[in-house]
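What you see is the complex with one protein chain gone and the rest in place.
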Amino acid sequence: MLWAFWLAFTSYDMVRSPRFVGLENFVSLSRDPIFTQALANTLVYIAGSTAVILAVALALALAINTRTRGARYCLSGIFLSNIMPIIAVCLVWRFLFHPHGLVNQLLSPFGFGRIDWLTSESLAMPAIIGVTVWRFAPYFMVIFLAALVNIPGEFYEAAAIDGASGLRRFRYITLPLLYPVMFFVVVVSALLCARIFLMPYIITGGGPGGATRVLSMLIYETGFSYMKMGRAAAISVVLFAIAMVFTLLQMRLFMRGEED
Amino acid sequence: MPSRRRRGLEGAWLGLLPLAGLTMLFLLPVIWMVTTSFQAGEKMFQLTTEWIPSVWHPENYPNALSRAKFPLYFFNSFVVSGLVMAGNLIFCTLAGYGLAKYRFPGDRFLLLVILSTLMLPLEVTLVPTFLIVHKFDWLNTYQGIAGPLLIDAFGVFLMRQFMLKIPSDYLEAARIDGAGELRILTRIIIPQCKPALAVLAIFAFRDSWDQFLWPLAIVSRDELRTYPLGLVRFGEDYGNPPTEQMAIAVLATIPVFLLFVILQRGLRSGFGLSGLKG
Partner (left out) sequence: MSTTMSPETTLTQQSLTRRRALQRFGALGLGAAALAGVPTRARAQAKAPVKLTFWTWENPQQRPYIVNRINMFMQKNPHVQVDVQVFTFGDLGKKVSVGFATGTAPDGYATGDWLMPTWLARNLIAPQEAKLLGYPSVDAFRKDHADAFVQGSIHDGKIYGFPLWFYGFANYLNTKQYREVGLDPEKDQPQTWAQLGEIAKRLTIKQGNKFTRQGFKFAMHAAQWTMIQFNPIVAQCGGQWFDTSGKCTINNEAGVKAMTIRASFVRQYGAEDPADTIATNPLPQMDWLKERCAIFSCHPIPPAAIKSQNPTMEAEHYYKAVLMPGVTTDKRYSSCYGFNLVVSARASKDKQEALQDMYRFILADPVDCWEATAPFTMARKSGWTDSPKVKTFPDVQAIIAAKDTGVFLPRTPVWTELADAMHRATQKVVLNNADIKGALDEAAAEVDRATAEFKKG
């Protein structure tokens, strides 16, 4: 890892020895529209995925926590998407998002015409976010479930006695108690999304026109296709900085938890 | 109170329908994968999906397996993932224990460092890791593929968090009784950590089973390839329909799924879900 940091200040094409160039890599990156695009893509992706994962995971957890018979099996069923090999996930979804694939087939009764998910600059990223949510939401659903299950029943009983409706109970009891977990989910989900590589790589190849190329893909391309390891290292420093923000947040979370 | 019980029973089954619907929605892609793996190649791009194939093609499976040395690839993946799972169980437990129970100057800092190494994607550390593995002469070996994955910061963190919950008084009492550290670890800590170990096991196995980029970099001999390498390079031959690709995908899903089923109970308590009703 330290080697990677040092490399960021050099120019290294993997064959000749690295050549020290100071901040040149960073300067040229800041002027490179491809880098800015990848940076923007990554941030959009992290924000979008995290937000949707949060909502979906919470919704799923609430749905399963309703003392329904058989919920346990639904839990396992939903969790399968998190267990499935990521390669299989990518390959399957690439077919599902084909103009005549399953997604469009399911949407067409609702009046949607043909949607070119993976070839449209505006829709490709939402498609990738969709796959991400499908893959990761179950994991966070379980985290939420654990928190929900451990809320003492007395709170609800007391509220029921006071005559509070379901919605008010949710708003004033459940939600506030879940804030720490939600924070955890946001942080961990953001960290996972920052590192994502295989999904955009296999499903869209970073396209169309670079619309789904995220920083980790750019790092891979710059280093291994264009043989510019120094520049790739510089990009990874940027990615690391982004991830660091979330890591520090997570650390604070846990440290505070420990001091309680 | 009769009214509550009645409401409870009705509620128990009523809620199942939408929940089952939701589950089905989530499972659609998986079902599609399985269905497609039995389809004829031509059916792949029709306008409507044929959920139950009119003609079953189970020969997709042996055909797919024979396209490349897939049985060997799967075996390799098993060995590597087994190694990684075992390694994680051992090392993460040890590291987590050290970080949880021993206070030493800079332990918070060390935790930060460990976590931050997690945060870099593999592509960045690919070349230096490769060079290190090369120095050990572990290129094209099982230990080379498994090596960098043997310990994972998430796992260390997980074990640490779990172990923090174990009251130190137990340990103090044991030490006073004269038990050695190793015995404390094996007799007291580990049995209490079974749920966390279950979680660790399945995620370590799954992450190693998923690995694509690292084996791609480190393996240049066909005998050592893992199944993702075979799957992605599938169809370099003329004439491998995507249905066969799906067959391999299904086969790849089975081991992880089985592991999940086996460890399910441990997983549920590991996540803290033992109180879940239903």
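A and B are the chain letters, set down in written order, and residue numbers restart from 1 in every chain.
We take it that a residue touches a chain if its C-beta (ideal position, glycine included) is under 8 Å from a C-beta of that chain, and two chains touch if they have at least 3 such contacts.
Fair warning: this is a prediction, and the values are worked out from it, not measured in the lab.
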Hidden partner chain, residues of chain A it touches = 11, 13-16, 19, 21, 28, 32-34, 98-100, 113-114, 116, 118-121, 207-210, 221, 224-228, 231
Those residues of chain B that touch the unshown chain are 42, 44-45, 47, 127, 130-131, 134, 139, 216-217, 220-223, 233, 235-240
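Going forward, only the chains that are shown with their structure count from here on.
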Per the centroid of Cα atoms for each chain, what is the distance between chain A and chain B, given in Å?
-> 18
Touching residues (chain side chain B, partner chain A) in the complex = 8, 11-16, 18-20, 22-23, 26-30, 32-33, 36, 44-49, 108, 111-112, 115-128, 161, 164, 202, 206, 209-210, 212-213, 228, 231-232, 242, 245-246, 249-250, 252-253, 256-257, 260-261, 264, 271-273, 275-278
Residue ranges of chain A in contact with chain B within the complex = 1, 3-4, 14, 60, 63-81, 83-89, 91-93, 95-96, 98, 100, 102, 105, 134, 138, 142-143, 145-147, 149-150, 191, 194-195, 197-198, 202, 216, 219-220, 223-224, 229, 232-233, 236, 239-240, 243-244, 246-247, 250-251, 254-255, 258
